[in-house]
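One protein chain is absent from this view; the other protein chains keep their places.
Entry: subunit A
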Amino acid sequence: MDIEIRNLSKSYNGKKVLDNVSCRFKEGSITLVMAPSGQGKTTLLRILMGLEEADSGEIDGLDGRKMGAVFQEDRLCRNLSPVSNIRLVCRKNITKTEIIEAMDAVGIAGCASQPVRELSGGMCRRVAILRALLSDSSILLMDEPFKGLDRETKLIVMDYTKSKYNGRTVILVTHDEAEALYMAGEDSGRICRI
């Protein structure tokens, strides 16, 4: 089922951050949401996540569906290892081997059992992305997921994301045109500008 937002508006202290935004997110594909910084991309995702309420407008296609997310910040438990952080949100029967294989694919298998507080920013970012990709969810909401990664790592992680979203509905927010075009591939119709 597609996710559709109609005439969504949101203000903070009288300042409008979302003004009558409408968009359709196609079931089972990646939709890139693009806008300059400060134009309400994160607010839109927070509304979709159920963390904020819109002032007006409608959202269809979210009811009862499990979500996974990559936030602007990593939001990892600093005392836990990457494996435990991923397990926290995953189905119970996911094995450590599956997690380590995924970590290996994005180049962080070596730090599987280290506490997250000891990892670099780029490593934490990849753990946060894997957590969302390996989660038992049918919708993935990703807020600037590749921010802070170097060019080479970014390409690896973007390819991995494209290969592993497994038919889920992905809403990916970015302000980076090149990143959006790479993720959207040939089909630039999957880019939604707000």
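A few points about this structure:
What we mean here is this: a contact is a pair of C-beta atoms (placed from the backbone, for glycine too) under 8 Å apart; a residue touches a chain by one contact, two chains touch by 3 or more; residues count from 1.
Assume contacts and distances are computed from a predicted model.
The UniProt record for the undisplayed chain lists the protein name "NitT/TauT family transport system permease protein", from the options "NitT/TauT family transport system permease protein", "Phosphoribosylformylglycinamidine synthase subunit PurQ", "histidine kinase" or "Flagellar hook-basal body complex protein".
The hidden chain makes contact, of the residues A:I30, A:M67, A:V106 or A:V127, with A:M67. Check A:N7, A:N20, A:S56 or A:N79 against the missing chain and you find that the one touching it is A:N79.
Seen across the whole complex, the unshown chain contacts subunit A at 49-51, 66-69, 71, 73, 75, 77, 79-80, 84, 88-89, 135, 137, 141.
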